[in-house]
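Only one protein chain is missing from this complex, and each of the others stays in its spot.
Chain nomenclature is as follows: A, B and C, assigned in order of appearance, with residue numbering initiated at 1 for each chain independently.
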Amino acid sequence: MTAANTKPHINKTHLHFLLKQMVRIRRFEEKCAELYMQEKIRGFLHLYIGEEAVAVGVMKVLQEDDAVVATYREHGHALAKGLSMDEVMAEMFGKVTGSSRGRGGSMHIFDASKRFYGGNAIVAGALPMAVGLALADKMQNRNRVTVCFFGEGAAAEGEFHESLNLAKLWSLPVLFVCENNLYAMGTALSISESEQHIFKKAQSYGLAAVEVDGMNVVDVEAAAQKCCTAIRQGEGPHLIECHTYRFRGHSMFDTQLYRSPEEVSTWQQKGPILQLKQWLEHNGKLDEVEWQQIEVEVQQEIEQAVAFAEQSEFEPASELCRDVYLESA
Amino acid sequence: MTAANTKPHINKTHLHFLLKQMVRIRRFEEKCAELYMQEKIRGFLHLYIGEEAVAVGVMKVLQEDDAVVATYREHGHALAKGLSMDEVMAEMFGKVTGSSRGRGGSMHIFDASKRFYGGNAIVAGALPMAVGLALADKMQNRNRVTVCFFGEGAAAEGEFHESLNLAKLWSLPVLFVCENNLYAMGTALSISESEQHIFKKAQSYGLAAVEVDGMNVVDVEAAAQKCCTAIRQGEGPHLIECHTYRFRGHSMFDTQLYRSPEEVSTWQQKGPILQLKQWLEHNGKLDEVEWQQIEVEVQQEIEQAVAFAEQSEFEPASELCRDVYLESA
Amino acid sequence: MNHTEQLTYREAMREAIREAMQQDPSVFLMGEDVGHYGGCYAVSKGLLQEFGESRIVDTPLSESGFVGAGIGAAMGGMRPIVEVMTVNFSLLALDQIVNNAATLRHMSGGQLGVPLVIRMATGSGKQLAAQHSHSLENWYAHVPGIKVLAPATIADARYMLAMALVDPDPVLIFEHVMLYNRKEAVPKADDCPAMDQAVVRQQGSDITLVSYGGSLFKTLAAAEALTEQKISAEVIDLRSLRPLDTQTLFSSVNKTHRLLVVDEGWRTGSLAGEICALVAEHCFWALDAPPQRVCSQEVPIPYPKHLEIAATPQVEHIVTTAKQIVYR
Partner (left out) sequence: MNHTEQLTYREAMREAIREAMQQDPSVFLMGEDVGHYGGCYAVSKGLLQEFGESRIVDTPLSESGFVGAGIGAAMGGMRPIVEVMTVNFSLLALDQIVNNAATLRHMSGGQLGVPLVIRMATGSGKQLAAQHSHSLENWYAHVPGIKVLAPATIADARYMLAMALVDPDPVLIFEHVMLYNRKEAVPKADDCPAMDQAVVRQQGSDITLVSYGGSLFKTLAAAEALTEQKISAEVIDLRSLRPLDTQTLFSSVNKTHRLLVVDEGWRTGSLAGEICALVAEHCFWALDAPPQRVCSQEVPIPYPKHLEIAATPQVEHIVTTAKQIVYR
């Protein structure tokens, strides 16, 4: 893939938008980590820090009514898909104003109006759901894309296999995005997959697949653009393997015995925000004032979100059992 | 694969052995179909008729302590692995002298002493078991092969995916044999797999894989020989896709709406017994007397097995609950 | 269709599917061998010819995959009927059912719904041995977020599916393999009670026999045998295993003062146990004898007929146990 023929038309506004989206996610999650320490956020908290280019790059090419299905590491996807930071933060706090009334927490962010389908905490468990959403679109003659994010660890599960086959067999409009961050919890890809190139697995289903530098948001966007265009033209499911890395532990409980600080810092040098920022600076497209403005705006948005979450109420315990079935609402 | 360099040394005795094994299985099953009509055999009965070359070709290259894991369509594998026809027939009758004390019937033939591990009726459910048997061999430094037979339909299940990955990842001595008879019950391969070459799927796991004419017992044997040699030399798991066809319905309940009689008869022309018999005759290696002798010997063995099964007792109902746990024996 | 004609359970189920597909273009049937093969138990025979491949969808062997796809399709506005050939294979789809279908509405704060119907055959009696004879309705009945039906009569086979399809939440329908060939006249739709109501199939005063699905007719036969022995048994058909219609249950026990539950599941942890526990909790003072149950023996179901019979509830066990309860 050469820059010339596949990269989207790049202008400053566009790149600033991508940069700001990544910064929003980064700062939001840094704040979450802080709030976790303060015990405002509990349960499992899986940070996306380091991987922001994937969600941001892919989401840029989606249309409003395209669907997104993600994992328990989905704050970034939620924000990039356009969920309000207030609601996402309130969800982390478990407040009733949260995107899932606070019942889901970090791992289960949903927003039906934004076609954001979670927030799914069983590894690979949401792939079949994405296939089904796309099937419904195809059956109802709607030209929409369903994007399904998952980790490289999920690729070992049987559901990966079943879902890719179904998607291709029925030629469904799904974009599978594998976030290959090299580890599934503490299990390195090298000890979990006999074939470590996830995109090559797509061949066993006849699926079109590419790999891309997941630390480069423009590359991700370009790949997603190409795939989505093909999907919208009826060419069936595609897969993108994004090479990326999480800078933090798997969750807040992770002591990271399985990798060295050196490895982490090598990857940090290639960080998606750092990379884009440096490129923009180097090319005279970002000055300190502009950068500070992004930071300040993001800071304000986050402060507002925290305040919103803090001020919101918890759902009364008397409402515990509503929404188990529709009738009980 | 050319005949010259891979086919095993073929002599008349060898070929007669293969022919007789296939005839044993064919006649045994024809008898079973008859006995099913007489209601001596009940439950699900899945006939292997047409596919005999696969079990016979593969089993020829196995050593006594190699393990075999098969499906619910396993009479042929059981007989070829050396289980006594008496016990297999008694099992079909549900008699206590059967290989599984009659408790399993047609779908659950086991013989621990012959390392024949079923007789497994959940599609793809036995693949992980085969991986585990091979893992135990590897961990205990035993140079044995575990052969796992399954249908092309099973290749769509998640367990196929998980098992192939584990086997290759841990470099285990397993030979996966896919019996591609083009249908899973009434579902044609073309509507169940986006990539219809099962052996190509093995590439996603880095597994060595070949396809072979499953109607040609010598070809099957040659492929199995090659794979088993490699496995015994520590080269890890292999897969053989055998192109074959079942001449009968999926089970005795099948009305075969999904395929035409013409398709069946085309395949019958390529039948493994017919093919080998004609080749032998054409090359002056089988005369009518020899053929009749095979038929007569097989006939006697079957009559003896039926008599044995008829004369055997049912397990008393008072023993229903033994063997649920070891203590209750 | 003429409502007084006789239909088999299989035909009634097929009529129900056909009607649903005719009335609502968003309904489709998906599962292994539902199309070209005609359905493992021939329920969907002919429907492929009538509705075509886009609505009668043969799936590959991938239970988790296509049940999950059904969940997604339901969320996407379709009304899928997913056939999981038998309950035995549904174990492969349990994660999808329990972790997705059952949780999504609540977990999303009420935003999402999964209006999905999953049908599967259940039970033993066809000598299919250990891996093909499960009765795991109790497992599903344990899970909040899903509903579980067990139509036993032809009328219920004919009409419950439509009610399940109207329901906004995931509904599982269990069809006992030994019922498919039963034949009965089909009453009018209006005569079919709501899907969550238990029905008193026979009035009686000495003992309440509770059952559902494949065991119902054994229980009714036992009730008849008891009548000859001057014991008046009331027979309740649960119909819905989740939610349970405890009102019908408790009223009956409060009248008869005795309870026997018949359930093909293994005894320990059976749904029968739940019914006994509920009655012991709520009708304790009305009970004149310990609540009892006739269940399957705690053994993987064996292949030979005589052992399969020995392993599962039979009319004579029901009669003997009922007599013990009444005469103690």
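Following the convention adopted for this analysis, a residue touches a chain if its C-beta (ideal position, glycine included) is under 8 Å from a C-beta of that chain, and two chains touch if they have at least 3 such contacts.
Treat the numbers as computed from the prediction; the structure is a model and nothing was measured.
*Asks:* Write down which of A:K60, A:R103 or A:K201 is the residue touching the left-out chain.
*Replies:* A:R103
*Asks:* Of the listed residues C:Y9, C:F28 or C:W139, which contacts the missing chain in the full complex?
*Replies:* The one listed residue touching the chain not shown is C:W139.
*Asks:* Of B:G43, B:G76 or B:G125, which one is in contact with the hidden chain?
*Replies:* Hidden-chain contact among the options goes to B:G125.
*Asks:* Please pick, from C:I17, C:M107, C:V177 or C:A223, the residue that touches the omitted chain in the full complex.
*Replies:* C:M107
*Asks:* Contacts of subunit A with the missing chain: which residues?
*Replies:* The missing chain touches subunit A at positions 42-44, 94-95, 102-105, 107-108, 120-125, 153-154, 156-158, 184-188, 191-193, 250, 254-255, 257-258, 314-315, 317, 320-321, 324.
*Asks:* Which positions on subunit B touch the chain that was left off?
*Replies:* Residues touching the hidden chain, for subunit B, are 67, 98-104, 108, 110-113, 117-118, 120, 122, 125-137, 139-140, 158-159, 161-163, 165-166, 169, 322-326, 329.
*Asks:* Would you write out the residues of subunit C that touch the absent chain, in ascending order?
*Replies:* Residues of subunit C in contact with the hidden chain: 64, 88-89, 91-92, 94-95, 98-99, 102-103, 106-107, 129-131, 134, 138-139, 141-145, 242, 244, 265-266, 268-274, 276-282, 284-285, 287, 289-293, 298-300, 302.
Going forward, only the chains that are shown with their structure count from here on.
*Asks:* Based on mean C-alpha positions, I'd like to know which chain lies farthest from subunit A.
*Replies:* Here the answer is chain B, farthest from subunit A.
*Asks:* Per the centroid of Cα atoms for each chain, what is the distance between subunit A and subunit B, given in Å?
*Replies:* Going by mean C-alpha positions, subunit A sits 46 Å from subunit B.
*Asks:* Using CA atom averages as chain centres, what separation in Å is found between subunit A and subunit C?
*Replies:* Chain centres of subunit A and subunit C, defined by C-alpha means, are spaced 41 Å apart.
*Asks:* What residues in subunit A touch two or more of the other chains?
*Replies:* 158-159, 161-162, 165, 169 - these are the residues of subunit A that touch more than one other chain.
*Asks:* What are the residue numbers in subunit C that touch two or more other chains?
*Replies:* 59-60, 62, 64-65 - these are the residues of subunit C that touch more than one other chain.
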